[in-house]
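Removed from the display is one protein chain of the complex; every other protein chain stays in position.
Going by the order they are written in, the chains are A, B and C; count residues from 1 in each one.
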Amino acid sequence: MPGVPPARYAYLGPEGTFTEAALRQVPAAGRGDLVACAGVDVALDLVRAGEVDAAMVPIENSVEGGVSSTLDALTAGDPLMVVREVLVPVTFVLAARPGTRLADVRAVSTHPHAQAQCRRWLSAALPAARYLPAVSTAAAAAGLAAGGDADHDAALCAPIAAERYRLDVLAEHVEDNAGAVTRFVLVGRPAPPPAPTGADKTTLLVHLPQDRAGALLELLEQFAARGINLSRIESRPRGDALGQYAFSIDCEGHVDDARVAEALTGLHRVSPLVRFLGSYPRADQVRAEVTPATTDEAFSRARAWLQRLREGRP
Amino acid sequence: MPGVPPARYAYLGPEGTFTEAALRQVPAAGRGDLVACAGVDVALDLVRAGEVDAAMVPIENSVEGGVSSTLDALTAGDPLMVVREVLVPVTFVLAARPGTRLADVRAVSTHPHAQAQCRRWLSAALPAARYLPAVSTAAAAAGLAAGGDADHDAALCAPIAAERYRLDVLAEHVEDNAGAVTRFVLVGRPAPPPAPTGADKTTLLVHLPQDRAGALLELLEQFAARGINLSRIESRPRGDALGQYAFSIDCEGHVDDARVAEALTGLHRVSPLVRFLGSYPRADQVRAEVTPATTDEAFSRARAWLQRLREGRP
Amino acid sequence: MPGVPPARYAYLGPEGTFTEAALRQVPAAGRGDLVACAGVDVALDLVRAGEVDAAMVPIENSVEGGVSSTLDALTAGDPLMVVREVLVPVTFVLAARPGTRLADVRAVSTHPHAQAQCRRWLSAALPAARYLPAVSTAAAAAGLAAGGDADHDAALCAPIAAERYRLDVLAEHVEDNAGAVTRFVLVGRPAPPPAPTGADKTTLLVHLPQDRAGALLELLEQFAARGINLSRIESRPRGDALGQYAFSIDCEGHVDDARVAEALTGLHRVSPLVRFLGSYPRADQVRAEVTPATTDEAFSRARAWLQRLREGRP
Partner (left out) sequence: MPGVPPARYAYLGPEGTFTEAALRQVPAAGRGDLVACAGVDVALDLVRAGEVDAAMVPIENSVEGGVSSTLDALTAGDPLMVVREVLVPVTFVLAARPGTRLADVRAVSTHPHAQAQCRRWLSAALPAARYLPAVSTAAAAAGLAAGGDADHDAALCAPIAAERYRLDVLAEHVEDNAGAVTRFVLVGRPAPPPAPTGADKTTLLVHLPQDRAGALLELLEQFAARGINLSRIESRPRGDALGQYAFSIDCEGHVDDARVAEALTGLHRVSPLVRFLGSYPRADQVRAEVTPATTDEAFSRARAWLQRLREGRP
């Protein structure tokens, strides 16, 4: 966020989830007010209403869902813009009330998606423990903290939840596949995008021209013809009928890059609807590989040449 | 399912969800044993292990998630094949213990996705009621049935859950958007696909050739070049790194159609991995529009012509 | 030609050919000096040197060749620009000295290409006549006019040649296929193109990016992606090696049309060399069919939208 840091941030709650961990990576958030919300749509509506300055929401590979909701909520109401992306490693701890030993654990609670990601470890370390589904990983941790009447005596949760609820960590990195990452975005109200850095992403929602063979192809050609890689593409249902799609797309580059600008205008011409959801620096800072034919300079030289043709000076 | 109907079916539980409603549409399931499973992966592993004959799982637009899990679980282990698709209207009821009146309702429980889909109705009909998240819509209904200690006094759930738990329906069709549909598939072990009907779908998982501009384009051209519409396409992350994708695809047509066969062999040639997940009749029975250049007859004539060329009889 | 009509015109001679007939269609040429040249390259070099104001040369389907030479000569030296196209029906007469009757004809002379186009008529009408090849149809006619020692007593030539050499027309429309047309272009020195009319053509020479599968495809996509039809495309060898190609292209539209402008800048970016050879009204005045996505207005709206995105007003 350029300028003065926002004072208030919403995020997909509850407290103690990976989304809060993502928000903690934004330096200005350390000095701001943080509002945990019951849904991505609630968080984004607070931004739209001006009650917070920005919201942190998951957009890709979230442990606890919300990703599809994010894609839909971003585009369902007044315009919003992504201003930053944050990556959070997906790692779980087994947390319990202080004093609990691993051998004492009889029942483990967590969100079903988290349970699925730690199944091998659970089988090996706690073969006899029961599993109790929770609405979120943080809720499982909070249940332990809150009082004495939980049905479970350990929670699989994010490290931040153990910290927040002052639980003991009985085991770390209990996920079956190390290295997974969830991607979050910080979303604000419309404003000029942050300046290009050479390692940027642009997020779009594009409705398919029509429901026919080749419509998606035509859409993708707008990118390929300008040498633009896509880093994410997902179909989203439109409205109520199956088979009517929009595509949520992250492409490399910035709306201020000439190749991205021409691709965007191409999409605008061929699609019934294009929603621009922001250009912002990539969290991994990987610079786009730009072919010689699609540099800003190549576009600029081509336009100068065109101008000369029109003036009769080929 | 060809031959004698399977005796045992798994499905994504708990009982009383839309998935059970989908399974109830399969005539043979009425006479079979039904096994509710805690996850899509669990249900599919029962099929793989031969403990059930088939499993019903959501594959598109599910209310309670599971769709991404389905796409991943279908391809993560031994081969499976989709043999049938079923569409279930997404409609919710507000259910309560017998005798409860709408005016009595103080707290409503349901899965957060269901809550999001009924928000307008809830605001209008029960503006003062609290919302308590549940792990599933059926769990919210079951909580009412089970005993007297639930924190909520009404559940938003599928009609089948009200029926199963002998609850009163206080209101029907409380979803904000009528007409939504969830798509389920019945999955069995590998076998020759059901015969083509002219209104078929084929489900695939295709890994992208490489991470470069145009790789997805190249993949889609295999379909477009043979006039084959896609009815669903979704990117799925591969392994642990962001930005490495596979695509889950439903295309029109049957592996026995010449145009689909050529597209499949094209995909097999250019992709590092193609998983074939079945050809089966469309639930909506809409026949594919086949261009004159891509009928079985056009392929057959072209092959006969090629044969004549090779024999020196152009 | 904007402004005062040119006073001097070159054309591919000799006198009495279809090219002279084409030049006679240009009103201003009736008042100008006409210079018959021995080759297309000679005519175009007179334009380059400023010794004439414009040159008329065949560019498509010429009876007596010269078309390949035209394509090469247009691009081999200093820039030139096509400012007008002219269509001439390809029709032949059998001409002879006054007093000759058809029954008297023992030997017919003409250019071999013209002979090929009248073969059926010759077989039917003059089965016993010998054929003597000539360097041009006009030379065959001129040979009759010049004196008494020609080996032939009739010539197959353009109507204008019979007129010019005061020969009798023994038969008209003797070509085997009626309706053929040759296309000529009037070529001048670089200047701003004539204003767009909605029924325009643009002529280009484009070198292929590289000698690989798909290079030509990539080039053509620059047109197809903007809905631009090609009305002519011909491969021309580059330099001395077989298999190294440039493409001579006529596309619909004018350099001042937004869709043509974007296609041209796209070609400029991906090709090692693009020669712009003019935008000019079509002789047949057929207007281009422009899709809604490629009108000037669609481009203009897309650019305005892009500008709003960059300013943070999506």
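Keep this in mind: a residue touches a chain if its C-beta (ideal position, glycine included) is under 8 Å from a C-beta of that chain, and two chains touch if they have at least 3 such contacts.
All values reported here derive from a predicted model rather than from experimental measurement.
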{"item": "Chains on display which the left-out chain touches in the complete complex", "value": "B, C"}
{"item": "Touch with the omitted chain, as defined above, among C:G39, C:P79 or C:G312", "value": "C:G39"}
{"item": "From B:A125, B:A145, B:A199 or B:V255, residue that would touch the chain that is not displayed", "value": "B:V255"}
{"item": "Given B:G50, B:P127 or B:G312, the one touching the chain that is not displayed", "value": "B:G312"}
{"item": "Residue in contact with the excluded chain [from B:E85, B:E221 or B:D250]", "value": "B:E221"}
{"item": "Positions on chain B contacted by the hidden chain, ascending", "value": "79, 81, 190-193, 221-222, 225, 255-256, 261-262, 264-266, 268-270, 275-276, 293-294, 298-299, 301-303, 305-306, 309-314"}
{"item": "Chain C, residues in touch with the chain not shown (by the definition above)", "value": "38-39, 41, 60-61, 65, 69, 87, 112-113, 115-116, 131, 133-135, 139, 177-181, 183, 211-214, 216-217, 220-221, 223-224, 227-235, 237, 239-243, 245"}
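Methods note: only the chains that are shown with their structure count from here on.
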{"item": "Farthest chain (mean CA position) relative to chain B", "value": "C"}
{"item": "Length of the line joining the C-alpha centres of chain A and chain B, rounded to whole Å", "value": "24"}
{"item": "Junction residues of chain C, two or more chains touched", "value": "none"}
